[in-house]
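And now, chain A:
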Amino acid sequence: MFTVLFDQGSDGRMYGVWLLSGLGWTLSLAFFGWWLAFAIGLVVGIGRTVENRTIAILSRVYVEVFRNIPVLVQMFLWYFVVPELLPASLGTWIKQMPPPWGAFFPALVCLSFYTAARVAEQVRAGLEALPAGQREAAAALGLTERRTYWLVLVPQALRLIVPSLTSEVMGIYKNTSVALTIGLLELTAEARQISEETFQTFAAFGAATIIYLMLALAAYQLMSWIDERARIPGTAPPARRKSLRLLARRLPEGASP
Partner candidate 1 sequence: MNMHLPTPRLAGPAQAEPAIVLEGVTKFYGGFRALNHVDLEVARGETVIICGPSGSGKSTLIRCLNRIETHDRGRIVVNGHELTDALKDIAAVRREVGMVFQSFNLFPHLTILENCMLAPVQARGISRREARETAMHFLSKVRIPDQAGKYPGQLSGGQQQRVAIARALCMRPQVMLFDEPTSALDPEMVKEVLDTMVGLAGEGMTMVCVTHEMGFAREVADRVVFMDKGAVVEQDTPERFFSAPASERAREFLRQVIH
Partner candidate 2 sequence: MSQLDFSVVFDNLPYLWQGLRFSLLLTAVAFAAGMVLGTGLALLQHLEVPVGAQLARGYVALIRSIPLILVLFWFFFLVPLMLGALMNGGRPMPIGGVWTAFITFSLFEAAYYSEIIRVGLRSVSKGQYEAAQALSLSTYKTYRFVILPQVVRVTSPIILNQTIILFQDTSLVYVLSLTDLVGAASKLAQLNGRLVEMYLAVAAVYLVICCTASQLVAYLRRRTQLNQNR
């Protein structure tokens, strides 16, 4: 069924190589996008819980804006609209980036900012789930707000939300496929191209589906491993944690495409 993957495509490369190249773009987008999203989301999520009203409101606005516009529309905004709104020289420079990069960077920014809003909500939930006594104890020890966050609250909150971050990791790798709408030849786009050239739709989509399934499995395993490693010794027994983890992973279910 998958023999078509060894046939030569219109550009002289094997179709299997097309898929691998698509996988490469999917993985790069997901990987770099995730770390950017995590960094931004961490800052914004903390921002939502700090005393300073201005920072809290700005963080809230960030989350509402990036969470409430479809990722496809955000993709169009970064690709079509932002270069037009920037000063002409910068806009032109962006528009003239050579092919894969001209789509890759807007897609990367888009997915990072979108996913960051979702990560921020998880971080906030993690911080709010901590008992008030932690903050009070840190204050009683004379720690500043900044140090309280970095030394006491954030390390605990992050451990709590590892399970729900799993669904965000799965969300970002699935959302990479939206980049095909601005012309990035990631995995789904390559599969469609193979299907259109060869009419072997079943094999083309089937291969892509299997690759996505393996990515999902890998993402899930990786996050479970992190969860195990990051657990604080002496907290909740494994059995109970497992059910909590399932609950946490499923309930705040987010990005679906």
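The rule is short, and it goes like this: a residue touches a chain if its C-beta (ideal position, glycine included) is under 8 Å from a C-beta of that chain, and two chains touch if they have at least 3 such contacts; residues count from 1.
Selection criteria: all candidates are chains of the complex that A comes from, given by their letters.
What you are looking at is a predicted structure, and each value in this text was computed from that prediction instead of being measured.
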In-complex contact partner of chain A, selected from candidates 1 or 2: 2
Chain A to candidate 2 touching residues, read off their complex: 64-65, 67-74, 76-77, 80-81, 84-85, 88, 91, 170, 174-178, 180-181, 188, 191-192, 195, 201-202, 205, 208-209, 212-213, 215-217, 246-247, 250-257
